[in-house]
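Missing here: one protein chain of the complex. Every other protein chain is in place.
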Amino acid sequence: MSTTPHSTAGVAAPLPHGGHGAAAQGSHGDQGHGHNPDLAHHFDTPVQQFDAGKLGIWTFLVTEVLFFSGLFCAYSIWRSLHPEAFMYAHHYLDTKLGATNTVVLLFSSLTAAWSVRCAQLNQKRGLVVCLALTLMCAFGFLGIKFVEYSHKLHDGIGWGESYQPHNPKLFTTLTPSGHYKGGKYVSEIAAERGLAVAGVPYADLDVPGKLAIANELRTEFLPEPPTVRTFFSIYYGMTGLHGVHVVGGILVYIWLLVRALRGRFHSGYFGPVDYAALYWHLVDLVWIYLFPMLYLIH
Amino acid sequence: MSNTHLHAGDAAHGHNAIAHVASIKVLVGVFVLLLILTGVTVGAVFVDLGALNIWIAMGIATVKALLVAMFFMHLAYDRPFNGIVFIASLVFAGLFVSVLLLDAREYKPNVDSYRALSPLVPSSSN
Amino acid sequence: MSFQLPIALYALVNQAAQAPAPREANLIFPVEASTVARGLDDVFYFILWVSIISFVIVIAAAALFVLRYRAREGHKEEKTATHGLGLELTWTIIPTILVTIMFFAGFKGFLELKTAPQNAETILVEAQMWKWSFTYANGAQSDELVVPLGRPVKLVMSSIDVLHSLYIPAFRVKQDVVPGRYTSLWFEPILAGTYHLFCTEYCGTQHSSMITSVRVVPEEQYQAELTELANFIDRLPPLEAGERVFRMKGCATCHNLTAETRAGGGPGLGGLAMNASRAFVDGSSGTVDEQYIRESILVPGAKVVSGYPNIMTPYQGRITEDELRVLIEYLKSLTP
Partner (left out) sequence: MAFTTPAAPGATALASQADNDNYLKHGRGVLSWLMTLDHKRIGVMYLVAVLTAFFLGGIFALVLRTELFFPADASNVGLFLTPDLYNQMFSLHGAIMVFLFIIPSIPAALGNFILPVMLGAKDVAFPRLNLWSFYLWCIGAVFFLIVLMQGGLDTGWTFYTPYSSTKSLTAVVPALMGAFILGFSSIFTGINFLVTLHKMRPEGMTFFRMPLFLWGLYATAIIQVLATPVLGITLLLLIVERTKNIGIFDPALGGDPVLFQHFFWFYSHPAVYIMILPGMAIISEVISIFSRKHIFGYRFIACSSIAIALFGFFVWGHHMFTSGQSPLAATIFSALTFSVAIPSAIKVFNWLTTMYKGNIVLRAPMVYALGFLFLFAIGGLTGLFLGTIGTDIHLHDTYFVVAHFHYVMVGGTLWAFLAGLYHWWPKMFGKMYSERSAIVGSIVAFIGFNLTFFPQFLMGSQGMPRRYFTYVPEFQIYHQLSTIGAFTLFAGLLIVAYNLIHSLLKGEKAPNNPWGGATLEWQCSSPPPYYNFHEQPVVGDPYDLDRVQWDPKVGGYVDRPGYVPTVLH
């Protein structure tokens, strides 16, 4: 950890002005003689530069972990103080979609890790392929998220103020272990009973109308725990923040792909590929926890 | 690592002068393991073990996290310090979450006694 | 100032339970008017002494060195040891011991502050922007706190809007009042008199006006005042009763009795009956009558006089019909 690369320029020997002297030391062979274009002037050797970048990105990941920790904290407190809200609300979350997204992210992690290997081994085509695959997975993930979000928002299940469920699931029984059972969407019930307002059937009603019917029906079923709204705040907060990170990852990978196509990376210079992969793996790590925490409540 | 010579030649046979190269076997192997574990978590949900479920799920998640960190993120071969740095983040995040959880549970009664008298209006009915 | 180290130490070692005579107000503290005050002050004085002594050591040493070793003709520095475990341990261990004593002393005081006696007289406190209201066992209400001398009192507190904090310096007690939960504190007054009661958690515009007083009175007078408070509306002429409701409900924090606006508050209420019409923020306007005043008290948001923010707390459900009746009478009686 505290070992420092030796400036072969040596003690008290004058450096050529402009400061690429030490750089020359680090990079025989690779680029031929002297000046190494991939080495920033203030580093002595590519190894030093790479290690610095690596420690830098790891430190950045540390800040990311603590950034997310706030939401994990809110989650665990609400989960332990208001389990009922979670028991009720998880019925809205689609485990299948969640699981699919998990697999997508895991695969993208594989390709990301592979892209590093390719860069290290000068496999330029492999690198491009891996980066491209990673990107595609990222888009896929967002696509699935979009489907999930739009379904909820369509039923008025937003966060904060926009939590106005006009097509909520209603439950008939509560098991001793606190599980809500016999869930049915208002839309279904309305369809079965052919409910309507002023002759307009539920399906064709505007939002206020649907809300009216929903509130109407609520009285017959189990009451909704008051902090459900907070659950969805937390759900959107966590998945949303994670989504923002995915978007960030996409930007980074587009940039990498461009440079890879230009053949900028090679066994002597692949830092950015490695760092981006590390970041992407962290995004994956976070999701590895979010999935059971949000989608697998039972 | 001290000053190393980089020969593009090194790259040819699965080896790089600057950093360790993960073998395809390891990468794919880890990926498969991750898939299996994901399957297990989803499966575990359908056996109701009450409070135990969440801990099982978290346990499996942690194993998966470890796999990713050790192999995909190279921690297994990396400078130990990078690992230490990462662990530090988890330790402090843990401190943060656990202390707040402890306090929240401690003062819960004051909140509940108040809620008993003036309950929250269920959010959706507004 | 009577902070002799021996006294302080003594009080720490043996329980401050059989409390010595309370100290008079001095440069550091107000009078020690509750049972816990004396003990807590002793802790303070103990820390104060430790601090003064270590401060003097530090500064004296620094001054001495500057004088003895200041750069001047013919003076040169001497090589001395660059490290010494012995010294380091000394100035690690001694402070450690001292702060450990501080912690336990403070902790003991804290326990006293947190464990209210069973027989404590309970008074309900409701805080709102920006007034206190106290409700007593017999249902009587007041805007200043009246407590019996020599009897433990427990305040059970809640807030209807934001954080507030109830602070009585003379009793050395303070507790935040948190919306959405109950918090409580207790004290036993040992000196009759009137003391400050401050709000010490920032709560907006009138935070610094959210102050009232605590009156410590003998037991029988306490009982008398409670019964008097409980049914003053029936006994007093409407205007007097209304004037008291006006104070009780804390209207004075935001409204002047004259026509001019109170800084950071609402319209002045002087001459309400006279000025027949008012313009509202929504552009509309209306005439001041019984009904209008009534509405402005119960649901102030309904008609907000233009030029003022809509910040008043609705009194719907916070004021009885009788109170409202006399209050309106009183308001109408006000001259500009």
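As written, the chain order gives the labels A, B and C, with residue 1 at the start of each chain.
Criterion: a contact is a pair of C-beta atoms (placed from the backbone, for glycine too) under 8 Å apart; a residue touches a chain by one contact, two chains touch by 3 or more.
Being a predicted model, the structure only gives us computed values, none of them experimental.
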item	value
Partners of the unshown chain among those that are drawn	A, B, C
Option from A:Asp51, A:Glu224 or A:Asp274 whose C-beta touches the chain left out	A:Asp51
Residue of A:Thr102, A:Asn122, A:Thr227 or A:Ser267 touching the missing chain in the full complex	A:Thr227
Full-complex contact with the absent chain, from C:Ala120, C:Leu163 or C:Leu191	C:Leu163
Residue among B:Leu37, B:Val63 or B:Ala88 that touches the chain left out of view	B:Ala88
Residue of A:Pro37, A:Gly143 or A:Gly160 in touch with the missing chain, whole complex considered	A:Gly160
Interface residues of chain B (partner: the chain not displayed)	81, 88-89, 92, 95-96, 99-100, 102-104, 106-107, 110-111, 120, 123
Interface with the undisplayed chain - residues on chain C	27-30, 39-40, 43-44, 47-48, 50-51, 54-55, 58-59, 61-62, 65-66, 69-71, 75-78, 80-84, 87-88, 91-92, 95-96, 99-100, 102-103, 105-110, 113-114, 129, 161-163, 165, 167, 169-170, 172-176, 178-181, 183, 196, 198-209, 211, 256, 258, 260, 262-265, 309, 311
Residues of chain A in contact with the chain not shown	1-2, 4-7, 9-15, 17-19, 40-43, 48, 51-52, 55-56, 59-60, 62-71, 73-74, 77, 82, 159-162, 226-227, 229-230, 233-234, 237
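Note that in this section only the chains that are shown with their structure count from here on.
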item	value
Whole-Å separation of chain centres (CA-atom averages), chain B against chain C	47
Chain A and chain B: spacing of chain centres that average the CA atoms, whole Å	13
Residue list for chain B, restricted to those that touch at least two other chains	none
Chain C residues counted as touching two or more neighbouring chains	none
Chain B-facing residues of chain A, complex	1, 3, 5-6, 8, 25-30, 45-47, 50-51, 54-55, 58-59, 61-63, 65-66, 68-70, 72-73, 76-77, 80-81, 95, 99, 102-103, 106-107, 109-110, 112-114, 116-117, 120-122, 163-165, 168, 177, 215, 218, 223-230, 266-268, 270, 274, 277-278, 281, 284-285, 288-289, 291-293, 296-298
Complex contact set, residues of chain B against chain C	107, 110-111, 113-115
Chain A-facing residues of chain B, complex	1-8, 10-12, 14, 16-19, 21-22, 24, 27-28, 30-31, 34-35, 38, 41-42, 45, 48, 50, 53-54, 57-58, 60-61, 64-65, 68-69, 71-73, 78-82, 84-86, 88-90, 92-93, 96-97, 100-101, 104-105, 108, 119-125
